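Note that one protein chain is taken out, while the other chains of the complex remain in position.
Per-chain residue numbering starts at 1, and chain names A and B are given in the order in which the chains are listed.
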Amino acid sequence: MAGLAATFGSGAMTNSIPEFGTDTNCFLIIGSNTSEGHPLIATRIIKAKERGAKVIVMDPRCNQVASWADLYLPFKPGTDVALFNGMINVIIQEGLADQAFIQERTEGFEELKKLVAEYPPEKVQEITDVPADLLRQAARMYAAAKPAAILYAMGITQHTTGVDNVKSTANLAMLCGNLGIPGGGVNPLRGQNNVQGACDMGGLPNVYPGYQVVTNADVQKKFQEAWGSTGPATVGLTVMDMVNGLEEGKVRALYVMGENPMLSDPDLNHARHCLEKAEFLVVQDIFLTETARLAHVVLPGVSFAEKDGTFTNTERRVQRVRQAIEPIGESRQDWQIVCQVAKQMGGKGFDYASPKEILEEVSRLTPSYGGISFERLEQLGSLQWPCPAPDHPGTAVLHKNKFSRGLGLFTAIPYKPPAELPDAEYPLTLTTGRLMFHFHTGTMTRRSKKLHSEVPEAYIEIHPDDAQRIGLNGGRRVRVVSRRGEIVLGARITKRIKPGIVFIPFHFAEAAANALTNSAMDPVAKIPEYKVCSVRVEPAPQ
Amino acid sequence: MEYRNVLTTCPYCGTGCNFHLQVLDGKLVGVLPAKGHVIADGGMCIKGWNAHAFVHDKERLQKPLIRKNGELVEASWEEALGLVAERLGKVKADNGADSIGILTSAKCTNEENYILQKFARAVIGTNNVDHCARL
Partner (left out) sequence: MSDRLTLLRETIERVLPEVEGVVALKQGPGGIVAPHLDLPSRPAELEALSLWPKYPVPDTLKIIQKAHPGAKLGVVCRGCEERGIVEMAKHAQIDLANVQLIGLECVTDEATFCRCYKPFTAHATTTVGDKIEGVPDPLADAFLAKSQEERLAFWKEQFLHCIKCYGCRNICPQCFCNVCALEDAIWVETGRLPMPLPPMYHLVRAMHMTAKCVACRECEETCPAGIPLAIQFRLMARDVQQMFGYETGAVIDQKPPQLLVLEEGDYAKTGLPH
């Protein structure tokens, strides 16, 4: 979440889920199919709506929330920045901005103001396809109803312009003074249940636990002393660089715990090719995933039902995972497996009796987790970081009187078109996304009979006009071709998607949408462009 | 005869619902809501309601596997862990710590993630640590 970190100094969700139900007066939802991606956040929004809150949805697909929202703005994928610049233009023009907030708590407003002057609604309509009046209505609705919360998910981060998109949301929120107050904020909804925790724990190449940067000499010293030894003071490789590094021989061995990079990589064929080049690939997982099949050694870990520990949800809330049953077969606790390997390699400081002791070490070394312990969680149920001390109640709303970086930074962001645009050969724009009935790469959900029967097979959504143009009539199978690969799958013809756009869910191995997507990456966050790529759809031979 | 409800956190999305795993005689038999939980408040989505379903799946890995003559075959923990330590040690000795990459997981616990990145940094000696969630 590099975009938010640059703007506020912290990249996490600024507010909390319960506030959506009680405080928020307007929701602006972009790039999130909330009722499928985060169903119990969507249901809070329903309850807020029943007490009178407004709901605005911006998405190329008319999802469930859009179907009952106050305003729905379908826009061309990849034009998010123009959309936000247009809204900001309207709000400034009509004098709806929160001047006091801008003056006291932000910097860079003049540059932003100058830039967005170039984005009047009529011009934005040309770029985004959103009617100028609808854009004006949305801008007014957001500006009028304070506190207003912006919610977004991977739909806006998975673009070459992902960081710009996120900074745009921050611009809009600061413009209307929607930060540091309950019910407002900029709220990235994290996809997998412990993405937040994985980042918090230093599962990133540039930071130790608690976002303590590896290039800082004091931090380096702290961990050197705590652990007895540590890594270099230079930033490591990202997952994409690691996978690519395998091909170049720069990376020789890979240790993968609980992930399926084969399926989650944007360019599937390339990922397979790279992983096959690994001199040594270790996969620790509960199923023989597509990635595990390529491994040299597979270590059976345990599922959430067999382990103790903590997860951190998208609103920084740390909660317990509790062991309900014994490990299946000879599978072992994941933390024990890693500790055993570490000790065999001569590692010191890997003698823990339980996850509880591990969390104690975490809280000693991670200021934001300083007051989080099994004992407190048992008593309180959950704690939201920052929670620096054992008597601290946790933090629901970030940036209350001051941003982590001091002043909030407006960024003037010009609109850049997506890396790949439709042309005569590949005339349609493909976007991928999540289904409620499945989860990420489907390793777990597709093994549940119920979830599987709900959506047993991959499909592509296509607008009736486009279907007719290519000579499809209901229920046929199609071949989808991009510059990187092709897949064959069933078609669902629906008016819920904009003409010119097609949608494929990304949970299915046998027709992996990622075989089609673009590996052009966001230059800062290094998130591959999943959301926009150009394709051709044709009837598949019977 | 034993029946318990174990309060835990949903393994699927980042919303963080809590629910109970219903345990009957050592096996999961279902999921029950957690009334009064700050997020879930007695509800769940379809994924939460089915969160127990994959746990006892027949295809769960039960033993370590090692590739021998191109095939993955079952092995003892001793052999598998020994091999991992030896091969990682060798790659590190031959090509340096930065020739090893470690992927932590958005599906694993904080404690597991902490331990794995500590292993990468303190034992392997590299910052090549990342997870797939940016994907």
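One rule holds in what follows: contacts are C-beta pairs under 8 Å (C-beta built on N, C-alpha and C of every residue); 3 or more make two chains touch, one makes a residue touch a chain.
This one's a predicted model, so the numbers in the text were calculated from it and none came from an experiment.
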item	value
Visible contact partners (per top-of-document touch definition) of the missing chain	A, B
Selected residue (touches chain absent from view) among B:C10, B:C45 or B:C108	B:C45
Option from A:K47, A:K348 or A:R364 whose C-beta touches the chain left out	A:K47
On chain B, residues whose C-beta touches the chain left out of the figure	1-5, 7, 18, 20, 22, 24-25, 29-30, 32-37, 42-46, 48-49
Residues from chain A at the interface with the omitted partner, ascending	35-36, 39-40, 42-43, 46-47, 50, 63-64, 67-68, 320, 322, 377-382, 435-437, 450, 453-455
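Rule of thumb we're sticking to: only the chains that are shown with their structure count from here on.
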item	value
Distance between chain centroids, defined by C-alpha means - chain A, chain B (Å)	20
Chain B - residues contacting chain A, complex	4, 6-18, 21, 23, 26-28, 37-40, 43-47, 49-57, 59-67, 72, 77, 80-85, 87-89, 91, 94-95, 97-135
